[in-house]
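Note that this is a trimmed complex: some chains were dropped, and none of the rest were shifted.
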């Protein structure tokens, strides 16, 4: 995965350098004894995402904080991938809980602005960043728990699907699903593969064709999320689930996870450039551009 | 799919030319305004199947009407494939609802008469027609809804499984399933693949080995059909479901459907001739012929 150069380029271009508040002496700090009254905690954040790692538990809390709707822009995706990479390489980190600071929204999915009225090179760069994010998250060695505290369409749903466990706020107004078909676009094969691995072929076939957004109770019934809890208990529950997963030895758990996900990950890695070309060709079509413009108009009218 | 020559040959041989009551001027008739008091409607029918296309909605109603039990004879399959092809090529048609005019029977499946006491060439021609029907239906670009208003064993079940959505009459006397094993024969791999895509591996493994015919309530529980409604509301419900599926843009929905079904379709296309040879070899065996003759005797006794 040749992610590093792209990420470096994005950082250079955007001028956003992830701020790391980890003290220089940290690495040598003893991991024992844990559970100090105030647990030692490394934190870093950037424009879009805030991360805190509780060293005593080995659990990082990652919060999307990109108003208005945590849409997955090129910048957001880049920062997301960088954050994942940092945690992955941090031996003190064994698991990450992903949630949102924006009320009612987990993530609204891919940023349509990045797919509309831009040039081919931009589309390519954008799509590579989407792939990169998914390869890192779906293939992560860490335990990943999604605490879905708001609606989560399309790319937002993909993030949840890529985690090891999904807990959603028990609110029928929040919905989740791969609704690309509603916008006249098609979820790529690896979105589909990830979806099928969670809900099975039949539910995926129907839900993808209809571009369904499933209200939380329905999402539970379909197996799209693992459980529902009242919103105020979401993080508490996520921590409890995480503790249960971290009770297992990392090595065996990681090899098992890799065994389950390898085929689907390898499929994208083997067809990555082709997938980018397909995306560029598809999204550049005038008919698709028109669809997306209409959709954006609709969203604007809704807002005003 | 080299279907056209075969179909043409069958038409020439059987002397059945699909009757098309579409007026010559129709093509130029404005599609707007729809919803005339009597909606414009193209209809065609043949000996076995009756089709009406409601141009205002883009939905065709296809009714099997081949007494006594809508069995899938070579003629029936040929006319079914021709009907599907006509609708597929008709830009006014976006979806098709498939149902039966025969009380208590949707379709009884492959016509045993075509598999018993005939020569090898006939078996080959018959099997190619079964393949052709499935390739057209499972791979259709249209939205396909099965309104299963009666029992639907074996090939009848395959037709339902190949649609996008299955609604069954809420009558525990009606049953559905791939019951080939009960007759001493084996469902071919693409029947199996279609089944697994709907109900998953475990349910398929058990149901296929037992040759189970599942009463409607059980079929719902297993996911073999999507919902049950009282028989008198079946077509109304099918139309409502169809409207929901047609609310999506065709292009994205079609690409999504193709993505979900391509692997299974391609598998048969790649092994089509081999599959025909296998069928001929299997069905020509004296032991299998004997099984089928016994089964037909049993059916005859039941009748009298």
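For reference, chains read A and B in written order, and residue numbers begin at 1 within each chain.
The working rule: a residue touches a chain if its C-beta (ideal position, glycine included) is under 8 Å from a C-beta of that chain, and two chains touch if they have at least 3 such contacts.
The structure displayed is predicted, hence computed values, not measured ones.
The complex is built from one repeated protein sequence; 2 chains are visible, and the structure file as a whole lists 3 copies.
Going forward, only the chains that are shown with their structure count from here on.
Chains compared, chain A against chain B: the Cα-based superposition rotates one onto the other by 120 degrees, nearest 5.
Between the CA-based centres of chain A and chain B the separation comes to 41 Å, rounded to the whole angstrom.
Chain A meets chain B in the complex at residues 180-187, 189, 192, 200-202, 204-206, 208-211, 287, 291.
Against chain A, the residues of chain B that register as touching in their complex are 164-165, 196-200, 223, 226, 244-245, 248-249, 251-253, 255-257, 259-261.
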